[in-house]
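Every protein chain of the complex appears in place save one, which is left out.
Coming up: chain A.
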Amino acid sequence: MTESAAVEVRNASVALGGRPVLRGIDLTVAPGDFVALMGANGSGKSTLVRAMVGLRPVIGGEVRLFGTPLDEYDAWSRIGYVPQRATAGSGVPASVWEVVAAGRLTRRRLLRPLSRADRAAIEDALEVVGLVDRRRDAVTNLSGGQQQRVLIARALAGEPELFFLDEPTAGVDLPNQQVLADTLARLKERGATIVLVAHELGPLAPLVDRAVVLRDGRVAYDGSALQDHEVHQPWFAEPHTHHHHHERPPSVSAPVGRDDQLPGGRR
């Protein structure tokens, strides 16, 4: 029996406010894969991640997680999501520990107190992001990068096997990026599947098996890992402005975009 893909997106389109933001996306992520989702601002990376976790309805097409269509999917404890967000605050103070503990809800039953395993998982997650000694502090009193680490810890606390990380390292300093990279490497060894959105891979670069580049809501490249700067090569980022044939860099094996390779494209 073949193992079903961790994520399968087939011909998915997403419209926001009546405007198509994603068009005909096809993407399959095998279990254990580490996929980097890249592309310019506004190219639809966050929207794709949100569609994959069911936060944005897909028009036409289909999204499956572990072989189950999203509508019927209910094994949410297998999924960890780090949203792209600047702050983790709300109208009432919440401590770092409380926010991280919310990540454990996928595994808790109603009206039951925290089990020992729950506490241990929360503790481990805090440890990984290096915020153990700030656990009692209000999240709003942390810096932006520290808040980002709180959101990472929240996803780790649920001990998921499929991670959607939307720019988890934005604003996080290099040593802590390295810590996150080490953690993800360990999770990957244990068979975790990771879909990562990032503009700069930094210390995460060696982990990436595969890069997917979005441009204007379409998949412009899907293949082996790219260097950060290659993502912004003109044939990915600016389809209609270049006027020459470009030598393709050796690592770009299979660009999917078509009109972007025409010399003197429409403008």
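Rule of thumb we're sticking to: a residue touches a chain if its C-beta (ideal position, glycine included) is under 8 Å from a C-beta of that chain, and two chains touch if they have at least 3 such contacts; residues count from 1.
Note that contacts and distances are computed from a predicted model.
Chemist: According to UniProt, what is the chain that's been left out of this complex called? Choose from "Gluconate 2-dehydrogenase subunit 3 family protein", "Metal ABC transporter permease", "Electron transfer flavoprotein subunit alpha" or "Paraquat-inducible protein A".
Modeler: Spelling it out: the chain absent from the display is recorded in UniProt as "Metal ABC transporter permease".
Chemist: If I consider the whole complex, including the chain that's not displayed, which of A:A101, A:L156, A:A192 or A:L207 touches that chain?
Modeler: Answer from the full complex: A:A101 touches the omitted chain.
Chemist: Looking at the full complex, which residue from A:A30, A:A138 or A:A185 touches the chain that isn't shown here?
Modeler: Residue touching the absent chain, from the options given: A:A138.
Chemist: Contact with the hidden chain only, please: which chain A residues?
Modeler: Interface with the chain not displayed, on the chain A side: 50, 53-55, 74, 76-77, 79, 81, 83, 88, 90-95, 97-99, 101-103, 105-106, 108, 110-111, 136-138, 141, 154, 158, 175.
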